[in-house]
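Of the protein chains in this complex, all but one are displayed in their positions.
Entry: subunit A
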């Protein structure tokens, strides 16, 4: 009996080993290396000659927490997560409800159309959106001028740059979450709605007391993945604003990239990466706990 169990365990390991090996070499090893680097002052000098590398303990972390630019970047990132995250989830839920509605004709067409931005290269999309946002020739301001609104320097104005980036990011990403929501919606047994209709429940009450609760697990998944993804915002500001104007769109990952690959302070940049990791981990755990508690309360 024991030997059969052992045999099963062994074959499990054999089947798992290719995947584990890949994850170990391409994920855990680099992460471990980055963690070690974050305790050193690896920079341009050390790149040329490893004898010029020093172990500095937690100095990188201390410097990071004292740097005003880091706090600016963190503030910008939180802005992006807190405004963009819920907006993205809401838009994808709305789109999923519309596409899934029995009133909608050609749901397949809409599903594909809404999903298209997700599979388009972000850099190409960002370039096109830069034209849309152009203060003089952009479509956005052209539309606003029809409403009699003064043109906005979307990407050049410190106040508008972040909303402009959020708008583009939401448009680019909502299709993915929409697909997951559609799958969640289709898992809800139609009898529940029938019963509710017989009891005379309005559409809103059906949504509030059947759709939302039964979408709970989907919601949690979508919210977590969106939050984690949005914390790591990089390509949008990198392509569209380079962190400007007046540092209003510098995100933590953009800061990390600048420090690491522009100034080549790899040690310092690694420290920034781990601070962001700790933050994402903490928020994820909090969100899971809060969900569990509210699930028990139901």
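Please note the rule applied: a contact is a pair of C-beta atoms (placed from the backbone, for glycine too) under 8 Å apart; a residue touches a chain by one contact, two chains touch by 3 or more; residues count from 1.
Note that in this section contacts and distances are computed from a predicted model.
Participant: Pick, from "Sugar ABC transporter, sugar-binding protein", "Cell shape-determining protein MreC", "MetA-pathway of phenol degradation" or "5-oxoprolinase", the protein name that UniProt gives for the chain of this complex that is not shown.
Facilitator: Hidden chain, UniProt protein name: "Sugar ABC transporter, sugar-binding protein".
Participant: Among the options A:44, A:82, A:109 or A:195, which residue touches the chain absent from this view?
Facilitator: A:44
Participant: In the complete assembly, which of A:13, A:71, A:209 or A:263 touches the absent chain?
Facilitator: If we include the chain that is not displayed, A:263 is the one touching it.
Participant: Could you tell me which of A:75, A:163, A:216 or A:244 touches the chain that is not displayed?
Facilitator: Missing-chain contact among the listed residues: A:244.
Participant: For subunit A, which positions touch the chain that isn't shown here?
Facilitator: 41, 43-45, 47-49, 51-52, 54, 63, 135-136, 153, 156, 242, 244-246, 261-264
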